[in-house]
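Working notes, structure below.
For this depiction, one protein chain was excluded, whereas all remaining protein chains were kept in their positions.
Showing subunit A:
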Amino acid sequence: MAIDAGGTANEEGTNRRATRSLTPKAVTALSLLGLLVIWWVVAVIADSRVLPTPPAVFDAFWRDAATGELWFHLAMTLMRVFFAFVAAMVIGSAIGIALGISREANRFFDPWLILFLNIPALVVIVLAYIWFGLNEVAAIGAIAVNKIPNVVVTMREGARALDRDLTEMAEVYRFGAMKRLRHVVLPQLQPYFAAASRSGLALIWKIALVVELLGRSDGVGFQINLYFQLFDVAGILAYTLAFVAVMLLIELLIVQPLEAHATRWRRT
């Protein structure tokens, strides 16, 4: 369905507006198509090796997909993103909630937080490799450490906004610690957790690529470095778009359904 017409025909104004405006999905498709057209036109005009046309990028994609190489590197990066994401969300949430609840703890640790927020990702990665060696744990740890301060800040905000009325209700009705956490605290933190996850996934995979480029011998970051040496822009774009597509699928198939389930109580 491309056009949002019908149904509201009894209201003339609504109807007129509806036939003219497109559905959000159609707008998204149109917008992406526009971007593709611009790329294509510019690439044809430039006619240069450093800006390949969409078909050239697809050829590069197909070349590595057929050998299975692309899937292997995608999987390696995805594995690192997954573990770093889980570690960052768990550790960051725990610290963030603690700082949001305890004013004293927050006063003491706030300078640390500002420090970590401002350490460049590259420095964390390089130091992790020097201190812990060129291994998987150092790589995943470095990605997580880069993300943790952001999670802490968001979750601290959430913990500060906890509803006092509900806390009192839970006390009067003698909710135990687990009940309180599951039914009172966590649902209130859910929007903050969702926000941290969203920005987290985007940030983590970008950092994962740098980590791979600097000290791993597989993954999308490693491949992009390789194609950089070969000056193969089509290969670089093929890997980038493939991974963006994977992240979009995760967003559409996992993140959004989960969020819809968690917020089903909201009045629409």
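One rule holds for everything that comes next: contacts are C-beta pairs under 8 Å (C-beta built on N, C-alpha and C of every residue); 3 or more make two chains touch, one makes a residue touch a chain; residues count from 1.
Rule of thumb we're sticking to: contacts and distances are computed from a predicted model.
K.L.:
Considering the UniProt annotation of the chain absent from this complex, which name among "Cytochrome P460", "Branched-chain amino acid transport system permease protein", "Ger(X)C family spore germination protein" or "ABC transporter ATP-binding protein" applies?
P.N.:
The missing chain's protein name, per its UniProt entry, is "ABC transporter ATP-binding protein".
K.L.:
Out of A:Leu22, A:Met169 or A:Leu248, point to the residue that touches the absent chain in the complete complex.
P.N.:
Once the missing chain is taken into account, the touching residue is A:Met169.
K.L.:
With the missing chain put back, which residues of subunit A would touch it? List them for me.
P.N.:
165-166, 168-169, 171-175, 179, 183-184, 187, 190, 264-267
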